[in-house]
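Apart from one protein chain that is not included, each protein chain of the complex appears where it belongs.
The letters A and B name the chains in turn, as written, and every chain counts its residues from 1.
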Amino acid sequence: MGLIPKETKFFELFENQTQNAIKAAEFLKDAVKLNKFDEICVKKMKEFEHEGDTITHEIIDKLNETFITPIDREDIHKLASEIDDICDLINVISNRIHIYKIDNVKDPYLEEFLLNIVESATALNNAVKNLKDIKRTRRILEYCIEINRLENAGDSLREKAIMELFEKEKDPIKIIKWKEIYEVAETVLDTCEHVAKTIEEILVKNG
Amino acid sequence: MGLIPKETKFFELFENQTQNAIKAAEFLKDAVKLNKFDEICVKKMKEFEHEGDTITHEIIDKLNETFITPIDREDIHKLASEIDDICDLINVISNRIHIYKIDNVKDPYLEEFLLNIVESATALNNAVKNLKDIKRTRRILEYCIEINRLENAGDSLREKAIMELFEKEKDPIKIIKWKEIYEVAETVLDTCEHVAKTIEEILVKNG
Partner (left out) sequence: MGLIPKETKFFELFENQTQNAIKAAEFLKDAVKLNKFDEICVKKMKEFEHEGDTITHEIIDKLNETFITPIDREDIHKLASEIDDICDLINVISNRIHIYKIDNVKDPYLEEFLLNIVESATALNNAVKNLKDIKRTRRILEYCIEINRLENAGDSLREKAIMELFEKEKDPIKIIKWKEIYEVAETVLDTCEHVAKTIEEILVKNG
């Protein structure tokens, strides 16, 4: 056992990935809150997505050159790819605001969505941080429960947001635009839940 | 072999899951047929979804405490999770009718969709009922063929329904609402087909 150094690099990279997702969500949340969504914001969000891709590639490269992995190879692959989806989708929200030329982004539902996304990505960051020590199962599971709770909250939020959209907005083109933005925002929380499920499966396997 | 009792509890739980999906689909079908979709209906549909979740958790718990499973662990997991999706999506139909405040739900296409969903869930219930005895492969496959047929019928139905929607309906907001309802209804039949495919894979593995 002493000959095989415990490989902790993967967990650090998962931390970097989730950290990057938190930063992206926070950046977008602040832009929405201040109603200041401009070209610089679009560019910055793309950079977060690009940074996410870079870390994901790093994980895959590391995987290809590592002989003995701390958890199953395919689980590392799945985890890396699913966490990457989170940042990609946060950028999709930004992209839709951009291509739909939404002039007034300060929307209470979108703000609440982004707050939930920051919280969910933070819980995820804490979960992967603790994955290093599989004995911390209980603590990790608590973060997973928190992520599930935020996904449920996202479902209700989407329901309320879209209900109000159809009630108050009479312009069908605006309905099309905002409906999609809310749906993508909810999908971010779904994706966080997928990652939580993958983590739970890893715990069961290695438990 | 005598020391390991053949574990049939999983198959009973799959039966409960599919039975619950049938009930949900029938309840919604009747509400649509009678054009009587109200708050009580929304609540009842949510209860079916909740009951589905409870059975699914029961399967996962059972899986975690069972040492030797009758079919592969990951297949039990996949089957439970895919069957659960069916009831979730039936509830999404109800949810959309609710949040879009559809006043006249009596639509011939939606009725036919729900009839097909009842039939597909019934075929699925019969398929999982027979899974207990893997020698009944032929009979199980016949149910899977029936599920595939109903999925194809769903494709055509969706095509006809949406074609007519765009021909007759001039209000773009109503088009957005009904297009989504038809699409979700078709996705329920797709999901039944996914389950049928998973069952076929299990038969091949254990054949």
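Keep this in mind: a residue touches a chain if its C-beta (ideal position, glycine included) is under 8 Å from a C-beta of that chain, and two chains touch if they have at least 3 such contacts.
All figures in this text were calculated on a predicted structure; none of them were measured in a lab.
**Q** Which one, A:T69, A:N95 or A:T198, makes contact with the chain that was left out?
**A** Among A:T69, A:N95 or A:T198, only A:N95 touches the chain that is not shown.
**Q** Which positions on chain B touch the chain that was left off?
**A** Missing-chain contacts on chain B: residues 159, 162-163, 166-167, 172, 175-176, 179, 204.
**Q** For chain A, which residues lie in contact with the unshown chain of the complex?
**A** Contacting residues on chain A, toward the hidden partner: 64, 95, 99-101, 172-173, 176-177.
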